[in-house]
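FYI, not all chains are in this one, though none of them got moved.
In this document, chain identifiers A and B correspond to the written order of the chains, with residue numbering beginning at 1 in each.
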Amino acid sequence: MTNPPAPAPASDNQSSSRTGVWLIGARGSVATTAVAGCAAVTAGLHPATGMVSETAPFASAALPPLPSLVFGGHDTAACPLGKRAEQLAEGGVLPHGLPVALHAELAAADREIRTGGPLPGDTRGDEELIAAFAADITDFTRRHDLARTVVVNVASTEPVPEPGSDRLPASSLYAAAAIEAGCAYVNFTPSTGIRTRALAEAAAARGLPHAGRDGKTGQTLLRSVLAPMFVQRALSVRAWSGTNLLGGGDGAVLADPAAAAAKNAGKERVLADTLGAAPEGEVHIDDVPALGDWKTAWDHIAFDGFLGTRMVLQTTWQGCDSALAAPLVIDLARFAARAHEAGLSGPLPELGFYFKAPDPGAPASLSDQYGELLAFAARLGESR
Amino acid sequence: MTNPPAPAPASDNQSSSRTGVWLIGARGSVATTAVAGCAAVTAGLHPATGMVSETAPFASAALPPLPSLVFGGHDTAACPLGKRAEQLAEGGVLPHGLPVALHAELAAADREIRTGGPLPGDTRGDEELIAAFAADITDFTRRHDLARTVVVNVASTEPVPEPGSDRLPASSLYAAAAIEAGCAYVNFTPSTGIRTRALAEAAAARGLPHAGRDGKTGQTLLRSVLAPMFVQRALSVRAWSGTNLLGGGDGAVLADPAAAAAKNAGKERVLADTLGAAPEGEVHIDDVPALGDWKTAWDHIAFDGFLGTRMVLQTTWQGCDSALAAPLVIDLARFAARAHEAGLSGPLPELGFYFKAPDPGAPASLSDQYGELLAFAARLGESR
């Protein structure tokens, strides 16, 4: 990677009060819901349900206010944001009428979406792609006179990269571009992103904070509250089995076993980390297009109590994935932007609350992760 | 209540290293499982699954060791403990063969069970009953040369007392007897127990610690880990409905609406405390004798996510109530005995981890309660 042009340090950019949110996969379900939802909350059309950063404990963390966020991003698809929003409304993800009401905001974000890559037949090498992506981001930041931009990966899950390949996976090209453009980086997907030694070092060298990986919105969220209960109560988990049914773009991608493998690694990690060892049991991800954006996750936990008595807990989670993910994406962009502003650098295990596979050092239980998030917010507030 | 005769302070009793556990309802499922289970673990026949006090974080809290516990109690029923244990083994609560293996221990505990009350036709007044119960406890403590005795209520749930009655409910008679006998007191049931102003004051005056109320072993346990998740994630709970199916003695008693009301108050409290207000939804307790000691609890939680999207979580808990309760009863006896030894007095909100309706000051989330329990154990360890 060539040395990137040194941008003006973010903290110097006192004149601007606006923050860029650059979404990789900007035309996807999660991205569209995030853009529409941020606009809807800003316009007072909906309460900020699901947005942790808007709750009272985070009021004094000096996060960038919702109305100050400016959206743009990369995607390889061409469908305009307004049309994606209409599709999501038809599927019940967005309220009917919202795409029309937010027509202007969606169009504005749509104008800031650039063609990503690599597309089939693209002959550019990694360096060229990184430079092109970085230029898009820098251009966005400059044109809008933004204090800083956070890059958030919400693109389709990549297959686990084959070992020994001499090309970086696309998610890592974007992460490199974020570094090159001097941006904080968040990976909401299970793809590699910034998790290579070289990229992590480059981010540290540039003094950039980053966080990942793979947003925790359903089965793993539940596991991160239930597994600690079994440990705290000294109950012995014998087997933890799970099945996920999901449609939507994510379901189609995860029907590829290689992509599912990336996802499942995160899911099983929380159990092993909490219980000490991975229990018996498998995790399935089924593509069920009929469910649309609605995910169903069934978990079956066989555990032993006193004197070996066999017991069972089952959970069924029926959620709308994009509606769960979108407010967290906005939360993460705000925290990462504030961390960048506050001069923090390197991985942010304090954001483990949001991820299936948090940065090293994060605790595994949701409640401990929430405690860390509160403490982090307090530090961010003090450092203002 | 007359002023009780002052017993020798427990802490003077340096010669003895044994602790009494006096169970009100000593022939019930929970009590029988506790007595048999303690003996089984002590004898190395089973691991201490479900017994929190035996896990590593509590090793240095100076709790009385399991082999040092001596069991006795009151009951109004006559069925010998050994026979109760056989019945529980037939129902799958105790392992087959265990009642035979522990014949001696069960017989020893059975010899220490005294007739409780008031039985139908009993003409004694409250003071007489209290004095008789206290004498039984004191006699037990003296004969076994115990350092101290903890009184634990695991008797059948009482109906909510009618306001204005001039008699104390039986559970409060036993609590008064515990105070009179200079014992720490634990209420594992939803009955009134020590929760009257006069009794709380008497315990404080005597310098006795106590804890309650209503052991948290299933649906409420789950609620105390799930409700915080919704709050932490800023998800809006619309309705939380629950149905409990249970057989056993507890199921028969709770088929009485007045007894069920006592139980449900605790169940709903955790939601109101955590969520800020009680959501829509009811809780049912059905007596289903066919299930024996196996309880099934179904919960249905309707919640809203971002932009008002409707989502649902359902849980089904299939547990053996007595197997869940018994190790906690032993935990509580150990903590209360140690607190007494350490000179603590009054309510112990630090034991909120164990209860549906903890003493005032306890947090509502299980993980916070666990944190308090750890801190309490540390203090107990230091005060040695």
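Please note the rule applied: a residue touches a chain if its C-beta (ideal position, glycine included) is under 8 Å from a C-beta of that chain, and two chains touch if they have at least 3 such contacts.
Keep in mind that what you see is a predicted model, and the values were worked out from it rather than measured.
Each protein chain is a copy of one sequence, and the assembly as a whole in this entry counts 4 such copies (shown in place: 2).
Note that only the chains that are shown with their structure count from here on.
Centre to centre, using the average C-alpha position, chain A and chain B are separated by 44 Å.
Chain A makes touch with chain B in their complex at residues 33, 36-37, 40, 46-52, 54-55, 92-95, 98, 221-222, 225-226, 228-229, 232-236, 304-309, 311-320, 323-324, 326-327, 353, 365-368, 370.
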